[in-house]
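Presenting chain A:
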Amino acid sequence: MGSIKQIPVVEAKRTNPLARVFDDLVRFCRSRSLFILHYCTGCGAIELPPAMTSRFDMERLGIQPMVSPRQADILLITGYVSIKTLKRVILTYEQMGSPKYVIGICSCTVNGGMYWQSYATAKKLDEYMPVDLYIAGCMPRPEAVIAGLQQLMDKIHSGEASSWEDYYRNYDYYLGNQQKLFGEDWQTPTDVISEAKHYDLLSEGTLGDHTRLLEQHQKPLEALEMRLGHEQEEPAK
Partner candidate 1 sequence: MMLTLLDELLLFSGATLLVALFIGRGLAAGWMVTILYGGQLLALLKMAVLGYEGGTIASSLTLEVMGQALSWRFDALSWFFALITIGSALLSSWFSCGAWERSYIRQGGNIWLFHTAMALNVFTMLILLASGDLLSLFIGWELVSWAGFLLMALAGGVAARAAMRYITYAMAGGMAIFGGLALIYTASGSLQLEAVTTAVEQMSGAKLWLLVILFGGGFGVKMGLMPFHLWQAPAYAETPGPGSAFLGAISSRMGLFAILLVLVKLFGIVKIESLKVPFTLIDARDLLAWIAVFTIILPTFTAMKQNDARHLLAWHGIGQGGYMLLGVVVADAMGGAGGLLHVFNHATYQAALFMAVTAVIYRTGTSDLNKLGGLVVRMPLSFVVLLIGIIGLAGLPPMNGFVSKWLVYRSLLNQGMPLLFLAAVIGTLGTILSVYKLIHNIFLGQLRVEHEHVSEAPWSMMIPMLILSAIIFITGLMPGIPLEWIASVLQTVGLPVPDYTLGGVESSSGSLDMIWVIGVLFAGFGVGALVFYSAGRSKRVHQLDNYAGGHFLSADVRYQYSDNFYAGLMHLIGGWYRGSFLWLERGITSLVEFLSLGMQGLYRRANAEFYLLTTALFVIAWVVI
Partner candidate 2 sequence: MSTNLVLIIALPLLGAFLLPVLMRSSMAIALWSGPAILIYGCWIIADLWLSGFAQPLSVAIGGFAPPLGINLYVDSLALLFAFAVQLLGLVFWPFTLDQESARRQSLMLLLVAASTGLALSGDLFNLYVFYELAAVATFGLASASGSGAAYVATLRYLILSGIGSVLTLFGIALIYSQTGTLNLAHLAQLAPEQLHNSLGLTAFLAILIGIGVKAELFPVNTWVPEIYATASTRLSAFLAGLLSKLALLIILRLLLLIFHQPEAAQVILILGILGVISGELAAWRAREMKRMLAFSSIGQLGMIFIAMALPDGKGMLAVLALSLHHLIIKSGLFMLAEDWGGALERLRGSAKASPLGAVLFVLFSLSLVGMPPLPGFWAKFVLITELAAQVEPLYLLGLAVFLLATVVEASYLFRVAATLYGSPAQDTLSEEIPKTKGLSLLTASLFGAGVIAVALLIAPVGDGLQAIAAQALDVDLYITTVSPAVSGGSQ
């Protein structure tokens, strides 16, 4: 059960003062330029237009909407997540570029809210992906949303908002929950384990029974590297 508290925040192990300044600058820029991908499930989405447009104007905080997960920093889940939806949410989350942040809006993302009895709804979002911030309420008003975003900005600036690393560190746990929900043969196109290696975030929690289960049926999805071989089995007819 990985909640944000238990994760030690890794400090950049640098001694060069210039590097510190640079890291600080980078964190500052990250906090002041946030591209949102709002995954508009449920009713919370209705609160975002006022938050973006002339009334509250997110852009003055450097926050602007984006359309594709590759471009986005924040994944905004604005309401209840049915199981079908959750698959897409996870796919989208894994396609986003880290550092990435997840914000759950409305009580449905916290505990299922009014869908508590529903057989088809994922109750707790943070069982399936690390969530940086919940904005509770049904639905929270734009002020609340803005306030939440500002809180996130502060966390980013101070460098605590690193829960995305948790997804790699405890991937086995999250995968386990996902498999419980979607079945044994669950697989996303993104090869999280190799990414964990790529960011050297591989830790004891990354691999486990569930990842082993995954590797049994996982179709190979390693990238198509350029090849310069001149020998082909036999040219096409």
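Just so we're on the same page, a contact is a pair of C-beta atoms (placed from the backbone, for glycine too) under 8 Å apart; a residue touches a chain by one contact, two chains touch by 3 or more; residues count from 1.
The candidate set was assembled so that all candidates are chains of the complex that A comes from, given by their letters.
As the structure is a prediction and not an experimental result, all values here were calculated from the model.
Within this complex, the numbered candidate that touches chain A among 1 or 2 is 1.
Of all residues in chain A, those touching candidate 1 in their complex are 68-70, 87-89, 91-92, 95, 188-191, 195, 198, 221-233, 235-237.
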